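All remarks here apply to the structure that follows.
Every protein chain of the complex appears in place save one, which is left out.
Each chain carries a letter (A and B) given by its place in the written order, and its residues are counted from 1.
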Amino acid sequence: MAEALVGSVGLVAVAIGLAWLSCAATALAGGATPVVAGLRPAREGVRLLRQRRRRTVAADLHLWRAGGWALVPSSVLMLALVPLGSRPALTSDVGVVWANALDVAVWAFVWLLGWGANSVVSLVGGYRFLALALGYELPLMFALVAPALAAQSLDLEDVARAQSDLWFVTWMPVAFLVYVIGVLGFSTRGPMSASVGREIGGGVLAELNSVDLLVVRWGRHALLGAGSALAVPLFLGGGAGPWLAPWAWVLLKAALLTVALAWTAARLPTARPHLLMQPLWTFLLPAVVVQDLLVGVILVGGR
Amino acid sequence: MTLEGVLMIASALIAVGVYGALSQQVVVMAMMGLELMIAGVLLAVGGLWWFLSPDPSGQVLLLVVLAAMTVEMAAGFAVATLLHRRAGTDMTDMAAELHE
Partner (left out) sequence: MEILTTVAFGICGLVAVGSGVLVFVFDSMARATYALALAFVATGAALLILQQSYLGAVVILMMVMEMAVMAVYMVMFMGMNPALMPMSMVHSHRAALGSAVAVFVVLAAGALLVPWPERRSAPSEEVTRDLGNAIMGSHMLVMLIIGVVMAATIVVGVVLSSARTRYDRLGDDLDGRSAERDDAGRGGAR
């Protein structure tokens, strides 16, 4: 019982840490100095907590708050699936499927955020998110098939262990690229940030303020961090590495990938959803299916 | 947790689904009733698998039921969209045009 409590606190701390890195990297990419960027999450947090909570007229409060407040628990659950060192906090023999299920749950939460506010700009943001989600989700699911296929197991520990001689990212780069696009998609960052776009007044973030806005912004950054952390056992070798302990390597790799993704996402422009549809469906999806075929051929041929 | 308990819960789900499928006027809500019925069947098959014969061929039946659920939803939404576009309605009562 005590171990579970310590574990949960540890996971929340990791979620805060990775979200902090993501927020700081975004600010850094926006031109802030390192010190200002590093302190930005704290300043934003304090600023938001001092605001008075408000709500819109005839908002569906239950659905609205549920959507907003569920983003951080989703990211914490994703982190619980990552094998930090020896075993993950939540062991499961189908860890890859659970990771996928959690990022699909984000669909529901972001749409509820858009719907519940009873506001046009929020609803537009929610619908934009669903449009983008329909595009990136199928390639993401096929990209998750590739490491599971290569490791011949859906368990994240087995997938991490199967990379002891060669990291998966080296011989399935297309799957890694598609996975990264998927992470940017479910954390609504970079080219996939149309749902929170400035031209619709902030989209799903428009009617939020105070602690509700804080948890949603924390959730967006934490989802980026959790997606990066999940990439470590899936593509980046798990806890393998020379001097440090396995858990230290996992955290280090996750932190580096988070910073890299957040910085890149902040430098890329937002794409209009309908412009992304055709490339995602007609180019990326066949590419990742061919990648899965290649992985299968290598697996069967090398036996 | 006995087989009878699992089957009672599954029967309750199927019954709620029957109510929905028969009583709802909107096509999508009627489909929700059908989905509940298939969920009840899924649970019943899972329970029968676990309590009577837990070997792999029973699980394949679960996959078939899941596939049936998917197909029903996809085709149902497509038909509802077509109905809405052609006849301007989404109610089952207005979709009786085959006999005209």
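Simple rule for what comes next: a contact is a pair of C-beta atoms (placed from the backbone, for glycine too) under 8 Å apart; a residue touches a chain by one contact, two chains touch by 3 or more.
This one's a predicted model, so the numbers in the text were calculated from it and none came from an experiment.
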Subject >> Given A:V12, A:V94 or A:A287, the one touching the chain that is not displayed >> reply: A:V94
**OP:** By the contact definition given up top, give the residues of chain A that touch the hidden chain.
**Re:** 58-60, 62-63, 92-94, 97-98, 100-101, 104-105, 107-108, 111-112, 115-116, 118, 123, 127, 130, 133-134, 137, 154, 271, 274-279, 282-283
Subject >> Residues of chain B in contact with the chain not shown >> reply: 1, 3-20, 22-29, 32-33, 35-36, 39, 42-43, 46-47, 49-57, 59-60, 62-64, 66-67, 70-71, 73-75, 77-82, 84-85, 90-91, 93
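Note that only the chains that are shown with their structure count from here on.
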**OP:** Go ahead and note the Å separation of the Cα centroids belonging to chain A and chain B.
**Re:** 33
